[in-house]
Structure formats: structure tokens, C-alpha cells
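Of the protein chains in this complex, one is absent; all others appear in place.
For reference, chains read A, B and C in written order, and residue numbers begin at 1 within each chain.
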Amino acid sequence: MATLTEEPAAAAGVTAERARSHWSRAWARFRANRLAFVSLIFCALLIVTALAAPWIAPYHFSETDPDARLAPLLTDGHLLGTDLLGRDIFSRLVYGLRTALFVAFGAELASLVVAILIGLSAGYIGGRVDQGLMGITDVMYAFPSYIFAIVLVTVMGRSIWAVMLAIGISSWVTQARLVRAQVLTVKEREYVEAARSMGASGVTISLRYILPNAIGPLLVTTSFAIPAAIGAEAGLALLGLGVQPPTPSWGSMISEGTSYILAAPHLLFLPATLFALTLLAFTWVGDGIRDAFDTSGEDR
Amino acid sequence: MSASSLEVEGLRTEFVLRDRVLRVVDDVSFTVKPGRALAIVGESGSGKSVTMRSVMRLLPKTGRVAGGRARLGGTDLLGLSERQMRKVRGRDIGMVFQNAMEALNPTLTLERQLTEHLLWHGVCDRAEAKRRAIQTLGDVGIPEPEQRIRTYPFQLSGGMRQRAMIATAMVTQPSVLIADEPTTAVDVTVQRQLLDLLAQLKARGTGVIMITHDLGVARYFCDDAIVMYAGRVVERGPIRQLLERPAHPYTAGLFSSTLEVGARHRPLQPVPGAPPDLAHRPPGCAFHPRCGQAEQRCGQEEQPLLPWSEDGQREVACWKAVQHV
Amino acid sequence: MSTRSRPAGRSTGRRRSTAAAVAVALALSGCSLFGDDGGNASGTGGDAGSGGADGSDAELAAEQVLRLSSSNLPIIDPQVVTFGMWMSAKGIFEGLVVQNEDGTDVLPGMAESWEVSDDGLTYTFHIREDAAWSNGDPLTAEDFERTYQRLFTPEAGETGGSTSGANSYQSATNIKGATDFLEGATDDWSEVGVRAVDERVLEIEVASPTPGFLLAMTHPSMLPLHMDTVEEHPQDWQEAEHIVSNGPFMIDQWVTNSSMELVPNPHYWDTDNVHLDRIEIALLEGGTTGAATVPYENDEVDIVGLANADIIRMESDPELADHVQIAPSVSYVYLATLRSENPLLEDVNIRKALSLALDREYIAEVTPDAQPGRSLVLGIVPGYDESIEVNEDVEEAQGLLAEAGYPDGEGFPEINLLAGSSNVDVEAIVDSWRRNLGIDAKADTVETGVLVERRWAVQDEDYVGFYYGSFAGTPDWPTMVGSLWSPRDIQEFSLPADVWAEYQEVQADGELSISERNAELAEMLDEHASDASHELADLVDQAMNSADEAEQQELFTQAAQLREEQHLIIPVLWKDRYFAVRPTVQGLNLRPSSDAYYFKGISIAADEQ
Partner (left out) sequence: MSFMTYLGKRVVRMVLSLIAVSAITFTLLQMAPGNFADIQRISAGAAQFGGAGTEDMVHAFASRYGDDIPAWRQYLIFMKGAATWDFGPSYKYPTQDVQDIIAQGFPISATIALIAVALSLMIAIPIGVYAAVRQNSAADHGTMFLITLGTALPNYLTGVILVLFFTLTLGVLPSSGWDGPQHMIMPVLALVLGPTAVLARYVRSSMLETLREEYVVAALAKGGPRATVITRHALGNSLIPIVTVLGPLLAALMTGTVFVEALFRIPGLGLYFAQAAASRDMPLLMGTALFFALILMTMNLIVDLVYGYLDPRIRAAGGVNRWRRSQKNPQQQPA
């Protein structure tokens, strides 16, 4: 009688369209989580804003206004003021958002692909391959990712791709381990045995049977990795390893802003607040996703 | 400890979900007398466990008892304060869980788990508690109880673990023991030993409620039975009579499937189809969509429990069954 | 506050007020630091520091402790180019001569007097009798000779770090034979013009008459080291437990990355003018925080260097604005032409157009510690003549561009600015090109390692532009014209890209002997460098060898003007140095030098009421 899982929840769960209802129920649970839902709307807004940056931002991010340098908030024509060069803060925030999201999603996509490949091979093939691949992840885990970032950025130049790769490389390890663990549990299930007995190839089994079952947990970790990647982008920018100026990045805006904390505080607090809000929103969406998939939780 | 009966009357339990209220237990009544054993039979999701947790008042936060009484020796448990109720749990009513592996705390020794409630309830002091714990472990057939008491649950075999679980419930010598599928997780030989153990307990005057979907077990051990479907009792009566002549089509289906060889360890799927989603309870008899004999009337009329045998020992909630008496 | 207008003539006005502040401070501190310069104290009521000028501050504080913050010092070896060398020069070591209070001339240091031979080639320094090391050892002429031998020895790395950065400086001192010795053309030390005649007399020969030689001797790399200690502890000699120094102060404690404490050197010859009992230096990694002025505002330090945002902050605060003191510029920001496969920038007119189109006023406005720099010679150099300046003229620039075939910037490739750090001025530079010429311009900010590899390389075809950098030096003509972008540098810059590539190959060719290499390089320059650059070299040569001061001045000015007209190196900004100085700090002389001031002579007044 492990709590109520077999009771009303399970009673409804055992239907023919089990899989579909699994997702739709997750979605229902997610929607009912007010914080997560509001966060999701906020994140969607952010994504739309990032995509539509050229139409939303009143100025180009590098366009200067020599007559309105260090303009305070609510200046005419510069709602959120300007920086030292007279560049519109609002526009730079919007483009900075674009940088942050592009890097974060790109990095996570890259790391996801690597993680799935490695985790799947390690978990499915097992044996030496498993040991070898897990040895690599062990080393990567202990490796200061910062050095990778530096080398990538120096070799590739300070491009957005380098930053993306640098972040992706440091975040695939945990994901790969997760995929492997999932594979190991799913591999033992009967339907996989059955498929194998019917002569399905390893690749088919991996892709058709094992992977879909590993996706739930992976989705959850990815949803948490997104805000982490946004934070990492800011961190690299702080170390001078971020995207190339004048392309705005919240990290570099924050680090620039810290030197104006006394002279022009809005240069710091605007990007910092937006950064924090974005991070929070993505984290809460992640929380929501986790809770939605967490069927062991009590049904509310 | 005085031997007292547990009398449950018209128990209703609801779960308050976000957008609706589910009635999970609806008008359930039964009585367990000292030295008697009651089987509660039904598929997963039929409300057996919730019934027992309602009595123990251990419902999750979203659950609430909406009506009824549960009297133990004259006291209505449902009316007690949480503080008073705590004294009942573990002392007057003991509980045996299906899987001892999960119900025993993996990081605490058996001693701790066998004695802590003796201390909580102030039954005796620590030394005496330990003595009793060792005694009880011995009673349930665990060899070298003095040594074993220092071990952790995972260091025992499955059967031993289940014995230890029973010992935990027994150590306070409760008047009523609720056993939730106590033998499902163990193999057949162990099952038999465990049942004998419970039988000894029963012989000493303890009333036992056994939740099970294993009719073999129920028949071997229990005196009476109630069959639950979708939160309601659909049939009640002495276990042997029930087995010999099931009155409700659901009961009949349940029995025919479980009597097959090797069916024991499979979840019950006696009849094609799944139990109803309680949020969308079918009108009339909740079983009618799955019932091979259903007629139009079944989908229209609620089915109350009606006497089925002359001595009044048997009741069934099916108008067709009653008709055929 | 949006825009602060900056009058064009601000630089001179600012200079005056600083000098006045210094003078007032001097006059009121009551101690004559440089007695012979008392005439300078004609203070007509400066603004800065007047808060403490109520007569009561002649009273010294009971505790003479100066608290500073500095960028982090991995080492203080004066012969290795790091920030540490300037800390050494502030007062841990003392050279033969020291700078006067406005950095224009020298005063006796370890040498109590000196003579120059009539041909201007030999300097004879007489080391004072009471010159001593902090461990009590007498300081001798031989100490200097040994130290300079280390400086000019390329592999002096054994002694804890490379001297390679600082020894390049010797070109400004022009000491005979030093370059050959350094480059390995000779390993006979006796060919180098440094000689300890006896314990007290040091003779230095220069290759040719060298104006500004004495001032050049105040550079940290010319400070003496206690070579016995250096040799005994090649790795650790700078650490507090080993170091032996000869300046007014010595290191008492030094926690790397954290703090350094200096105390007076009891064996120093002029202890009467050493007033501080202790100097506490907080070591800070630069550029990490926006709260840089907090330690100052919280009364944890007495003097703090101000960066851009701090200047804005300080100057906008009515109370703190009085604390701001400015040392005139010792450095300029420049753009050096990058060699590219695309010969676009080999056209002087295009370079000129780009230089004329720079909106230096705007660039200086976004850089609070800078003023427009229209010449590679700093404005504070004595005898500076505005005629050498590059004057912005957008119309002319557009005209030049059109003449070259790019009317309104059409068809003009993107101009890149290779930079190592993302300063706002870099953005402002490209911004002014975009606005004034309608061309594409981009700041290419790269990691430092990339920068050092790329700045002298020949760029890809589509990459044309400039390398952004800055130089600091002694503000005198020989340095400004002869050494910071020397005629040789200009010759090299004027080489076409393919010749430059070949030139670098020769430079790096380890097979050649040094003389072979030099000969080959000279030949390439002769053949391929521009006529103007050869003319420039001649002018500087003449100027260096001229005995007549007026003529020399004239020649230097001509050379400077000729150099500007090449537009190979484009001046952008002159950088001043801003400090917040607590009013209780007395006797501080901010000089246009990279060490900014000496510790000697500073005292702390009792608190203002």
C-alpha cells in the first residue's frame, strides 16, 4: 500500500492509452502548479523576445547616442537609460537575452546529444565500452571546465559558438551518467527482453525502447541545466571569455555594471535583476516539470 | 490488554483533489471480533488499503474521513484527538505491511524498531522492552534472537524480515492486527509459516484484519470476508460460503481467476477491463460495464447491500443475485 | 548627469590646479622636502586639499601610517616589467638619481653629485659616503655595476625572472655596448660602458650624447640590487625574509595576493625626510570589482587610484570631489596599423582619413581619465608644440576616402580593431568611424594570448585594421620620439606586408649570427622602408647628436611631425592618472611618471576637526 499510488491515481492510469495519458497527465499536473505555469509563460515570453529582438529593441545593441550618455531610467527615448557610450540599455538587455538563451539552449542541445550517445553506448553495450566511457566521464568530471573554456575561446575566437561549446562540454557528464543509469534499469525490463528475443537490433532497441523511457528524467535535468548554462555564460563573460563585445551579454553587462554600482546603479541592477528573474523562471519550470513527472508524489 | 472488537460502520473516505472530490471509500461497515479474522478482498484500487488507513487515521493530507464510525472497545477512533489516536496506534492496533523490506527502516537496527513504540507508549522501560523484543522475535521463529536483534533489516532473508515485521506489530500485544497483504512478497513455504504464526496470534484472542487478493490465503486463515469494488462492499459473508457459492458476479470472476494455478503472484485481473476511474464512476452498479450478465437496470440503479442468506450472514449488492436466491 | 562637457583647454587648466595643490600641501606640511625647489610654492589657493588647510594640520598625526591599495604584485624585481617595479621605485630602492617633484629633472639620490664630460659621452657619479643597504652593508659603485650586468644579461632569468622586458628600456639610456651585450653579440662585459672606478665612483659611457639620460636613469630598471643576496637566494631574494634594499623604506611583511608592509630603512642616508613609520599596502587584483573605492570611502586606505567609473562616482560626489588629484598623463592610447594581405592600409591617405575621422573628443568623453590625444608626443613634454598635432577633419577624411575610390565609404572593407580588452574607448573608436565615414568597423576583442600572437602577424586578406594599445614613458623628447615608436619601428611599419613577413622570418632565424641577422634586417629596411621613415631616422639621429638645445628641440619637433604625417601609428587618447587622496596626506608629489610618486617626504597630518 505504498501510499496511494495504487489507489485513485493508478486506477485511472491503467488505460489503453497509457503513454499518451502519461504525458497529458504530466501536463495537467504542470499546469496546476501555478508558480511553474507562470514561469513557463514568462520563459515563453523571454524566448519570443529573444527571437524577435530586432523588432522589439528600439535600437541596435551597438548604436550609440553621444548626447545621452549614462542617461538614467525613464529618459525620453531610452526607457531604461543608457550606458557610458550612450547605448540603449533596454535594447542591450533584449539582445543580451538573445545571447543568453541562444548559448544556453545551444549548449544544452549539444551536451544532450553527446550525453545520449555516450550514456546509451555505455549502458547498452556495457563491459569494456562501459568502463572506458565511464572512465572518460570520471576524468571529465574532475577536470576544471574553465580551462576548456579558455582554450576553446582562444582557438575558436570569442564567438558565440565557442562559448556554447565550452558550456556544453562541461555539462554533458552528469547527463551521460543519468542516461546510462536509465538504460541500465530499462534494459532489464521485460519488453526489452521481448524485443531482443524477436531479433531487434541493438540500435533499434536503444532508440525505440530504451531512449523514450529515459527521456522523462533527461527532460528534468535538462530543464535545470538551462538556467545553469545561462549562469555559466554570465560567468565566462565575467572572466572575459564570453561573447565578443559589443554583442551584449548579461554577464558582461553585470560585470561592467558593478563598476558603476555607485555612479549609475541601474547599469548593474537592471541586468542583474533580469538575469535573476530568468534564472528563477527556468528553474521553476524545471521544478514544475520534475514534479509533473514525479508520479510517486501524492496526487493533489 | 482487553480483547475488544473493532466495529466499523458506514465509513466514508474522500480525497480532495484540485478540482473535485473523490469518494474512495463509500459506506463500508464490518466488525472484527477478538480471535476472529476478517479478509478484505478486492482488486488494486478497490479501496481496501484506504479503508484500513482511515481506521488508523493515517490518510495522506488530501484524504479525509467524511463519515462513519470505527469503534474499538467502545471508543470511536474517528472522534479521538490526534494525541489520543497515537496511543491507539501500535498499542491497541498493530499493523503488518506487505513488504517488510520497505516498511522496516533500513538504517535502524531491529532492536530500535521493535522497542521504540514500547517506549513511546510508556509500556515499559528500555531493558524490559529489549527483553520483550527478543522474546517476540523468538516467538515469530527467528533463531538466535539475542544476536539478530542487533542486525539491520537488510541482513535478514525475506522470510525472516517479514517475521520481524510481524514481531514489530506483535510486541505490544494489540487487540487488533491489521495485515496488509502480509504474505504477498514471500514464497510459498514461508507464507505458510507466517500464516501459522498469525493463526497463533488469533488463537490468543487477537482480532485480525487481512487485506489480500489471495483467496487461498484468505480461506486458509480467515473466518469472514468482505469483497470490495470501487470503494464499496459488494459482498460479505463467511469465507467458506463465499468461496463455495459466490453471489456477486465480481466475486465469482475474482475467485475463478485466482484459483488457477500460478495466478497468485499476478495482480488481479479477474474480469476483462479495468476498475473504474472514481472520478467517473459509472451510474448504477459500478461493476456493470465489466459484468457479463449486466442488464439495462444495472446501469440505472444503485445497488445496496441486501441479505442473501437466510441466517443473514451473507449480503450482496446485486439485484440479480438477490433475485436468484 | 548625462554628458559632461570638456573644454578643449582643460588639460592645461587641470595641470595648473594639481601643481597648485601640491604646492599648497608642501607649503603647509612645513617640511621642506626639496629645499632648493621652495620657489615653486607660490600657491595661489588651489582647490584640492584645501579642506585640510586650516593651519592645524601642521600638527602631525601621532601614528605616521600610510595605507595604500595597489594592484597585485607577483614580484617587485625592478628589472622585470611588472607593476612591482614601480613599487620598488616608489621607495624600496633608490637609484643614482631621483626625479624632482614635477618629474622634469633629477635630484641627487645614491649619487650625491655627478659630472658629464664635455663630449657628453661620459657620466661620472659620486656615490655618497653614507650610502648603505638596509642590512648595514655600505653601498658601492660596484653594486651598481653588478646590478647593471644582471640587467643586460639575457639569461639573468636564473635570478628569479626575466629581465627581458626591462632591458629593452636600455635603448633609451643609450649606454655604450649594452645592446650588443644584451643581444649576445658580445659577452665581454668590459665592452659595456659601465665601470666602477672605485668604491665611490661609477662611470657610465653612452654611445652618443643622450639628452634626458639622467632622467632615464630614474627608471626602476636602473635601481641597484644587493647582488650578494640575489645570487644567494636566486628565487627568494625579493621576499620579506631575504630582501636587502637601499631605499627609504624596506619590506617588513609581504603576503602574496594580499598585503605588503613597509617600514623605514634605518640605514637610509636621508632619514630626516622619511616621516612615515609604516606603509600598509593592500594588494588587489585589478579590475575585478566595482567597489574599488569602498576601502577608500571606508577610511581603510589613504590613496587610491581611480578607474573610469570611480572617477565619475568621485567627481559627482560633492565631498569626495575635493579628494581627487590628477597626475598628468604619462601614457597614450594608440592604434598601430596591422599588416594585412589586403594592401588597403598601405595607402597613407586612407590611414590619414581614418585618423582624421576619429572623434577624439567623444572618445575622451567616454573615458573619464583621458583627454583627446592628437600626437604621439604627450602634451606635457617641455617645448611641446601644437603644430605637430593631428586635427580631426571629417570633411577632409571623407574627401580622402572618396579620392581613394570609396565615396561615402562605399565598397570599403570592414575595419577591425584588434584589442585585448573590451574598453569603452575601443567601442567609441569604431563608433566614430561608422558615424563619420559610413564604413563598417568592428572591435575584435581577443584573449590576451591571441592578441600577442596576432598583433605583429600579417592578417588575412579580409582583415584590415589596427591594433589597439597604449604606451607609457618618460615625458621627454628622446623617449617620446626616439624610443616610444622609434624611427626603427616606423621603418618596420612602413614595410609592405610581404616584406614584413620575410623580415620577421629573418628576425626569428636562429641559424644566423647576430651580426648577420642585423645586417640582413638593416638591408631590408634600407630597401623597402618608406622614404619618410628614413628621413625620420635621420632627423632623430641629428637631434640626438645635437649639442644646441634650440636646434635639438626644433629637430625633434620636425621628426614628431613627420611621424604623425605617416599615420602608421594613430594617436587616440592621452591618459591622465586619477587618485583619491585623503586630505591628511601631506607632501605627496604626483609626477607624470609610472611610479606616480615617492613615499619619501610623505607625512600624515593629525585629523581635521
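The rule is simple: contacts are C-beta pairs under 8 Å (C-beta built on N, C-alpha and C of every residue); 3 or more make two chains touch, one makes a residue touch a chain.
Just so it is clear, the structure is predicted and the values come from calculations on it, not from any experiment.
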item: Neighbouring displayed chains - absent chain, whole complex; value: A, B, C
item: Touch with the omitted chain, as defined above, among A:W27, A:Y141 or A:Y191; value: A:Y141
item: Contact residue for the chain not shown (choose from C:L215, C:L283 or C:A580); value: C:L283
item: Selected residue (touches chain absent from view) among C:I92, C:L182, C:A364 or C:M524; value: C:L182
item: Full-complex contact with the absent chain, from B:K87, B:R204 or B:R240; value: B:K87
item: For chain B, the residues touching the chain missing from this view; value: 56, 58, 61, 86-91, 94-95, 97, 99, 101-108, 116-117, 120-121, 152, 154-158, 160, 168
item: Absent chain, residues of chain A that touch it; value: 1-3, 35, 135, 138-139, 141-144, 146-148, 150-151, 154-155, 184-185, 188, 227, 231, 234-235, 238-240, 254, 258, 261-262, 268, 272, 275-277, 279-280, 283-284, 296-298, 300
item: Positions on chain C where the hidden chain makes contact; value: 72, 74-75, 81-83, 154-155, 157-162, 164-169, 172, 182-183, 235-239, 255-259, 282-285, 288-291, 294-295, 297-298, 300, 420, 447-454, 456, 469-473, 483-486, 488-489, 492-493, 507-508, 594
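Everything that follows uses one rule, which is that only the chains that are shown with their structure count from here on.
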item: Where chain A touches two or more other chains at once, by residue number; value: none
item: Residue numbers of chain C (touch at least two other chains); value: none
item: Chain A to chain C touching residues, read off their complex; value: 62, 64, 66-71, 75, 84-85, 150, 153-154, 157-158, 240-241, 244-246, 252, 257-264, 268
item: Residue numbers on chain C that touch chain A, as the complex places them; value: 1-3, 289-293, 307-310, 312-313, 316, 362, 365-366, 421-422, 424, 427-428, 431, 443-447, 449-450
